[in-house]
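With one protein chain held back, the other chains of the complex are shown just where they sit.
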Amino acid sequence: MLFEKVTSDILAHNSYVIGAGGEMAVIDPRRDCRVYTEIAESREMKITRIFETHKNEDYVIGSRDLARLTGAEILHGAREAFGFGIPVREEESFRFGPLELEVLETPGHTIESISLLLRDRSVSDDPLMIFTGDALFAGDVGRTDLAGADRRREMSDMLYTSLHEKILSLPDGVIVSPAHGAGSVCGGDISDREYTTIGYEKATTPLLSMGREEFVEYKMNEKLYEPPYFAMMRMLNREGPPLIYNLPHLQAYSAREIHSFLDVKVQIVDIRSPTSFAGGHIPKTLNIWRNGLPLFMGYYLNYEDPIVLVDDFNLDLDSVRRHFIRLGYDNISGYLGEGFPAWYEQGERVRMTCTWSPPDLAEHLGDPSIYILDTRDINNREEIGHIPGSHHIYVGHIEEHLAEVPEDKQIVVHCDSGFKGSIAASILERHGFTNVTNLLGGTIGWEAANYPLVKEEEEEKPLHAAPAM
Amino acid sequence: MLFEKVTSDILAHNSYVIGAGGEMAVIDPRRDCRVYTEIAESREMKITRIFETHKNEDYVIGSRDLARLTGAEILHGAREAFGFGIPVREEESFRFGPLELEVLETPGHTIESISLLLRDRSVSDDPLMIFTGDALFAGDVGRTDLAGADRRREMSDMLYTSLHEKILSLPDGVIVSPAHGAGSVCGGDISDREYTTIGYEKATTPLLSMGREEFVEYKMNEKLYEPPYFAMMRMLNREGPPLIYNLPHLQAYSAREIHSFLDVKVQIVDIRSPTSFAGGHIPKTLNIWRNGLPLFMGYYLNYEDPIVLVDDFNLDLDSVRRHFIRLGYDNISGYLGEGFPAWYEQGERVRMTCTWSPPDLAEHLGDPSIYILDTRDINNREEIGHIPGSHHIYVGHIEEHLAEVPEDKQIVVHCDSGFKGSIAASILERHGFTNVTNLLGGTIGWEAANYPLVKEEEEEKPLHAAPAM
Amino acid sequence: MLFEKVTSDILAHNSYVIGAGGEMAVIDPRRDCRVYTEIAESREMKITRIFETHKNEDYVIGSRDLARLTGAEILHGAREAFGFGIPVREEESFRFGPLELEVLETPGHTIESISLLLRDRSVSDDPLMIFTGDALFAGDVGRTDLAGADRRREMSDMLYTSLHEKILSLPDGVIVSPAHGAGSVCGGDISDREYTTIGYEKATTPLLSMGREEFVEYKMNEKLYEPPYFAMMRMLNREGPPLIYNLPHLQAYSAREIHSFLDVKVQIVDIRSPTSFAGGHIPKTLNIWRNGLPLFMGYYLNYEDPIVLVDDFNLDLDSVRRHFIRLGYDNISGYLGEGFPAWYEQGERVRMTCTWSPPDLAEHLGDPSIYILDTRDINNREEIGHIPGSHHIYVGHIEEHLAEVPEDKQIVVHCDSGFKGSIAASILERHGFTNVTNLLGGTIGWEAANYPLVKEEEEEKPLHAAPAM
Partner (left out) sequence: MLFEKVTSDILAHNSYVIGAGGEMAVIDPRRDCRVYTEIAESREMKITRIFETHKNEDYVIGSRDLARLTGAEILHGAREAFGFGIPVREEESFRFGPLELEVLETPGHTIESISLLLRDRSVSDDPLMIFTGDALFAGDVGRTDLAGADRRREMSDMLYTSLHEKILSLPDGVIVSPAHGAGSVCGGDISDREYTTIGYEKATTPLLSMGREEFVEYKMNEKLYEPPYFAMMRMLNREGPPLIYNLPHLQAYSAREIHSFLDVKVQIVDIRSPTSFAGGHIPKTLNIWRNGLPLFMGYYLNYEDPIVLVDDFNLDLDSVRRHFIRLGYDNISGYLGEGFPAWYEQGERVRMTCTWSPPDLAEHLGDPSIYILDTRDINNREEIGHIPGSHHIYVGHIEEHLAEVPEDKQIVVHCDSGFKGSIAASILERHGFTNVTNLLGGTIGWEAANYPLVKEEEEEKPLHAAPAM
């Protein structure tokens, strides 16, 4: 029996490979799908079936590319119309040698969500494992807000039914293999267990012990953000995304070419660290550190204009390229050859951003010329507390709330660490704010240095939580 | 300055990468062309130009695939019409930072052949290197027979002019970078020097000291084979070959499926060693050892019916896959999963072939029930000599000459080592010969064991040299 | 939380990596241990602890090499004296950030065996996973015969206690991570589940439902083989094996050198397939196909004389090299450069072995000039049945039982597939048997071709099961 988990880093998306008897199935393949054909080749198996547990919102599915390469059939839940593949329904089952995958319809996160129950019939009729898609994660359950505010109650109720009647009623020893791990935007608070079981989840996840009503209320009040690119993903994944064949080649551009891009519709993304961006950058460019790309580029980048990267040393651009492709940004085009130094070796203007460490801010706390801007997500702010006197705009929503930021003060942006603060700083600078400081360390560093965080101050109730999430 | 040679193993095809100032040119790219974009990415250069020194006959060019990936322009000689790219003429030159490539028209191998002369203008106006395509190799010159027997004299004469007026008149210190190395079918006897110079070639290659007449006569009398697939290559490379995007996925087939292929038009190729084929094989399958594929599959395989491989352990099928793609066999489909043992674990009939070592044959020499069949190329036979009493059919021409092989004798096939003998044995068995023996070691082993080879016996003058080559 | 399983292929040995909070532990590391430092580097963790669940018999442990590289401490069970490391006892526990590993003493397979219980204290006090070493596998339990026949009952009883009082009493949802997977010689019949749970094992493994007496009787009657190299492994792993620093370089030897080795104490191992060996080999050499090395070389090779390999194409010798190092064969020296063809290109004598497919044997069944020799393990023979009239000597014991094999008959050796039959054939030929045939496909092929197997014939009761196992 072949069982392998293939993870898309940072996105925290899990796909699974399961095989026996020379045949292999792939569950929720990612778009850069050569990884599955390589497994098939090394294990000398034929990929015959591809399952989609649901139409994902956070990445472009790889089913169509993988089907083109292998001739496998694509199978997905029947309760929504797809532009490709074969719909499957409750209790349908599929054999691979002694293995069997049985379909359980488990709507709630989406209407057509399915789970897949694995049995090894050569051993027993007892189930061994369940692939739960976005219904059940380790320590959390799927979001129910994405179908819209008006359907949120209905979806939450449906999810409760799916969980309790289909999944949690399985034996405690069944291994749970969900579609996402810790860090994913598809759950509010997924744990970082690599593997878990029905028994462990029932024993340790309080959410699963709630009654129906309590559960639905909880889900109704959850505050979650929806990056704008989700809409594009939903559309592509329902219609059938464009084939990519392979990862694109990234072109090396000269500093001169990059300069010329400043005047046209090219999206320049500086993928360096907050300190490197602060120490000098091309004026008005967006900074998203390389590992922040999967989580944040979907807020700022469009799908039309070419995307060009700026790095220090252009190391491991292969991973970076994959982040773009997985989110459907086929307009990724290239990067500044020889790195950011090529820019300043051309004698170009370079812009610095000020950085502070927590002691620097502590010295200025209460100073009226300072405007502290907290860009964390609202849950983090509410649970952990905030720096006294700070204002809140979520990093993904800054462009919509620029009017709230005073133009005549020193803006000290922060997040929990310093990375998202640098995104925010770069956006403020693009929009003309000239006195922006990024707090290195954010609230984590602030607490580590023993400065206080406060909660629920009257004057500072959160202004910008995404209302319908 | 970036200079790199990228070789297609066994095919002994050389392509070159040359770059400076952020720009990179590729000369004669192979079809699995990601290797060039990887160099460009690691060196942070933009591929802007692709040169074809001539329309190759022995492999599918990668220019169009590479141009699609990079946006580079394709440049080739102007004396023949191509279905793509831009024609270039004598003395046109192209700059890459301080580097310059100048076009020399050097017809002879083909009519539109060009050479490219490299200068580093930052250093000197003297040339540093010349890319000679198929005009000049290390120790040999290009074939002049491929344009047909009627044009052979004309092409040979043209080549003489190209060599002596364009290439050999360069300074002795110019480095020569040809399109092929030792082992290529594009030259009769290319040496295995990795790098060479005008001076070294002039001093050491007798062919280059000949006068025009002697040279043309020599070229008229050269005996060379032309594999049937050359015609396909010529056509594709002139029209513009189909894009491949990426290497195909090889499907693992079960023994049961392979069995079913025996009745339909599937081309099963056993890529194991001569001993492994001899020790047991699927009846009537063709044996070409893995490293013999680039040189011999073009004699036996068509471009329509799916090709399926049989190996012992399915190791490094990636290299094998590349061999097929480079020769345009996009109909490569898969392989027997779990290797040849999967075949016999199904209880299928297995066929053995007898093998002999030289002492075995020596004991039977002169035995009238033995028919010794020499399958080497005719030059090897004539230069080295042959086993007394042996008959000759070149391995690539056996199917056309089956009538000459007696059905009632033990056929002892041999080549110089044992590999091509096994190809021949497999072909004879496919055509109903039941008593075939492969001589392991061939003439090399025969000589190593101190048995005599003879030359020019009256009764054995070579019957099957390709007349027009 | 980092959790990764690192498997030594074929040996089916599992090691585990577990980490959090910047620290990483390795459980039962293999000897080629760079794999763990690479994980540590990619995850930016420090390896601080190495656990040995027991002193392994089937491979050389990597603890000392890994400790030298990392400075980590080695921890093992306290009930036996080791020449290195720190003894740990019941209920001792070790923290890695929020994770905790607790020691359970679980003797039975060996006296000092421990299991390790994993909790994530940030989530719950409930255990999440247990590392069971050789106490509990998927579908099987550890061997109890290796401490000797006289202690077998005692060890079996102890294992029952360990299983039922320590392991099976854990919650059903605890994930079980054993030290071996399917194919290992450390269990009789381990299943090929990649992951399993307490609940699944209790529900599906009959052995775990037995009462104490029934269980002990079962374990007393189990027939298992003990390869001779186990004694060396036990000694090394208790005293502390020699450090290897890195994988050895394999020297390419010429055919001439290999020839000279025939007269001295060099162990030549032909790692080709059964068909390739049959089609021609160096006389009197041992054939063990490459993937059979970890399981069978320990029966035939000594630890002093240099070991030299013969392959067809010398592909992926890196894996082969690892097999030798993992079993402590630091006397692996090199291989025949250019492969077996280099042998016959020297004009050397080549020996063939006859191969039959099942229909060939079926035609000769009952022929008195045929002696059918079944070399499978005795359990396979007894459970599946045997070819009528066949005699039995286990492949690992042939050299001790040569006297039973008739010298004047055609010996048809077989196993279940053809690989071990080829080992046996090569051993018989070394000892002067000249008329040996290997049955390709063995009993699997025999059955697939619909020929009958029989059971319990009076005249054929198993003669050579390993008595004390």
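A, B and C are the chain letters, set down in written order, and residue numbers restart from 1 in every chain.
Keep in mind that, in the parts below, a contact is a pair of C-beta atoms (placed from the backbone, for glycine too) under 8 Å apart; a residue touches a chain by one contact, two chains touch by 3 or more.
Keep in mind that what you see is a predicted model, and the values were worked out from it rather than measured.
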| item | value |
| --- | --- |
| Selected from A:P274, A:G298 or A:G396 as touching the chain missing from the view | A:P274 |
| From B:G71, B:G173 or B:G211, residue that would touch the chain that is not displayed | B:G173 |
| Sole contact to the chain not displayed, among B:S156, B:S184 or B:T197 | B:T197 |
| Given B:G22, B:G62, B:P107 or B:G139, the one touching the chain that is not displayed | B:G139 |
| Where the missing chain touches chain A, by residue | 272-281, 290-291, 312-313, 315-316, 339-341, 344-350, 352-355, 357-359, 417-419, 440-442, 444-451 |
| Contacts of chain C with the absent chain, listed as residue ranges | 22, 34, 37, 40-41, 44-46, 69-71, 245-246, 248-254, 314, 317, 337-339 |
| Missing-partner contacts on chain B, residue numbers | 1-4, 120, 123-124, 126, 128-129, 139, 171-175, 191-204 |
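Operating definition for what follows: only the chains that are shown with their structure count from here on.
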| item | value |
| --- | --- |
| Homomeric contact chain B-chain C: same or different residue positions, threshold half | same |
| Chain nearest the global centroid, as defined over all protein CA atoms shown | C |
| Whole-Å gap between the CA centroids of chain A and chain B | 50 |
| Overlap residues in chain C, where contacts from two or more other chains coincide | none |
